[in-house]
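One structure is given here, and the rest of the page talks about it.
Moving on to chain A:
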Amino acid sequence: MSFVTESTARWIALVATLADLCVALPLWWLFDPQTSQMQFTEHVAWITSPPIYYSLGLDGISLPLVLMTVGIMPLCVLASWNAVTTRVQGFMAMVLVMETTMVGVFVALDFVLFYVFWEAMLIPMYLLIGVWGGANRLYAAIKFFLYTLAGSMLLLVAILVLYYYGGHTFDILALSQGTYPASLQTWIFLAFFAAFAVKVPMFPFHTWLPDAHVEAPTAGSVILASILLKMGAYGFLRFSLPMLPDASRMFTPVMVVLSIIAIIYGAYMALAQVDLKKLIAYSSVSHMGFVTLGLFVLNQQGIEGAVLQMVNHGITTGGLFLCVGIIYERTHSRLIADNVGLASPMPQYATLLVIFALSSLGLPGTNSFVGEFLVLVGTFSWSKIATAVASLGIILAATYLLWMVQRVVFGVPTPHHLPKLRDLNPRELATLVPLVLLIFWIGLYPNPLMSRMHQSVTNTIASMSREKVAPTAHPSAGVITPLLVDSEEPLEIQGGSR
Partner candidate 1 sequence: MIPLSYYLILSGIMFLTGVIGVLLRRNIIIILLSVELMLNATNINFVAFSQYFHNVAGQVFVFFTLTVAAAEVAVGLAIIIALYRAKSTINIDEFQLLKW
Partner candidate 2 sequence: MEQVFFFYFAVVIAATSVLVVALRNPIYSTLALLIMFFHVAGLYVTLHAEFLAAVQIIVYAGAILVLYLFVVMLLNLKQDVRYHRQWPMAAAVGVILVIEAVVLTAMKGWTTPAVAAGTETAIAGAGNTEAIGDVLYTTYLFPFEVASVILLVAMIGAIILAKKDIGEREA
Partner candidate 3 sequence: MTFKAWIKTITFYELAVGMKATMSHLLHYKPITMQYPHEKRILPDNYRGMLSLLRYDDGTEKCVGCDLCEAACPSRVIRVVSAEVPGEPTKRYAKEYYMDMTRCLFCGLCVDACPVDALGMTREYEWSVYDKRQLHLNKEQLLAIGDRSFPVREKQLELQHPNVAFFNVAFKHLPQKPD
Partner candidate 4 sequence: MSLYGTDLLALLPELIIVSTACLVIALDPITPASRRDLLAWLSVGALALCLGLTGLQISGENVRVSAFSDLVAIDAYARFWKVLLYGVTGITIVLSLPYLKAERIHLGEYYGFILLALSGMLVMVSAVDLLTIYLGTELMSISLYVMAGLNRSKPRSLEASAKYFVLGAFSSGILLYGISLLYGLAGSTKLALIAGAIGTRGTDDPLVLIATILIAVGFGFKLAAVPFHMWTPDVYEGAPTSVTAFMAVAAKAASFAAFIRVFVEGLGGLKADWSIMFLLISIVTLLLGNVVAIVQTNIKRMLAYSSIVHAGYALIGFVAAGRGDSLSGGAPGLASVMMYLAIYSFMTLGAFAVIGMLRKGGVEGEEIEDFTGLAKRQPVAAFFMLIFMASLAGIPPTAGFIAKFYVFMAAVDAGMAWLAALALIFAAVSAYYYMRVVMVMYMRDPNPSSIAPPRLATSPALSFVLACAVAGVILFGLFPNPLVSFALQSVLTLK
């Protein structure tokens, strides 16, 4: 690795991420919003027995997420341009690997492929946190790693079980068409839940997140908050809902309750933080609570809101983390108390920070408002009480964010603590401004986004509401008989799981 100098590495990474962005952006226009079908599909045989394909595709749900991913990544590279000084080559390599795997997760249409991407990001993320992170990075890294790994291990079992009960295929679309016995659905749902809920993270499984976010380098935090968390929600949306409708319905109350707990709890925890990153991390928990809430109220508005909120959260929280990173580069502290009154030395920075904060608390006109509003609308049709309680989260968000802004931006700085802080340089501006633009674009004119996801969400809802009776018959006929499979006889299913 020594034959690549540090600056070369930075440039390579930047060029690569930008190239990705350039390749991905046309998809926005090439995408046909009228269909719920997968588009831009790739289907290449990968492993013959069992039949596993290198199968990719985009629909309205994954498109925004993919675009968000490729959009965020160059910003991450830029953000770590000077922040990362040790082992730059490795860092950039990890960032690029992360991008690969994250995009892969969003576009994979084969379950094993999905899982490979899903798992493969663990090591680079682990290293990002552990090598380039803060003081307590070792603990955070291993915690992140183990939490996510443990969850995803159960995912693998669920995938395998689905393979056998779903007609010996790993094709996600085919599996989504399949019907499964109710009890089996329950078990698989739980397995999925373990994987996705950790990733999101939902309430009882969130404890890795503050540690990881706080200890990760700026780019790591951005990746974590903006993209990684979405993968859990994406998993719920892509797999749990269409494949396991009965179980999803059954678990809806639980999920909603957990989501609301996450919203409130996250917000309360955020209130108590003195560390900027931790504050944002807990705000993420709260915001992701909205996403899961939207997903599991199981209606059009809720899900669309959730998807939108995923994107929004990616943008907004990413921006916030970038802001924290910028200030950390200057003051070497993330504590609110150490970064008071930045408005006068750094007016540009202060402005942007305020915008991100306002977006995060869901000010109308910013992106989060649209998302959260849709989620709440969806929730309202499911339960008014839930809506009311969840709305409390928004208020709390306003509290902690405004409090933060008040202190950081407008506070009275202690004299010894106010060196001549430089304002944003062009590079930093380049990282933040696109996000601001996105915030306002989505906040003011979400329709292009909504229209692109509409069909897919409708399709998801539709595939859920299909009357799926738990059949005992096995839909294995007609699929390719893999070499590995011994007999055509379906396995005896008793109680769905053994």
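Regarding selection, all candidates are chains of the complex that A comes from, given by their letters.
One rule holds for everything that comes next: contacts are C-beta pairs under 8 Å (C-beta built on N, C-alpha and C of every residue); 3 or more make two chains touch, one makes a residue touch a chain; residues count from 1.
Just so we're clear, the structure is a prediction, and the values are computed from it rather than from any experiment.
Interface remark: chain A makes contact in this complex with candidate 4 (options 1, 2, 3 or 4, touch as defined above).
Across the complex, candidate 4 is touched by residues 1-2, 46-50, 87, 90, 112, 115-117, 119-120, 122-123, 126-127, 130-131, 137-138, 141-142, 145-146, 149-150, 153-154, 156-157, 160-161, 163-164, 187, 191, 483-487, 491-492, 497-498 of chain A.
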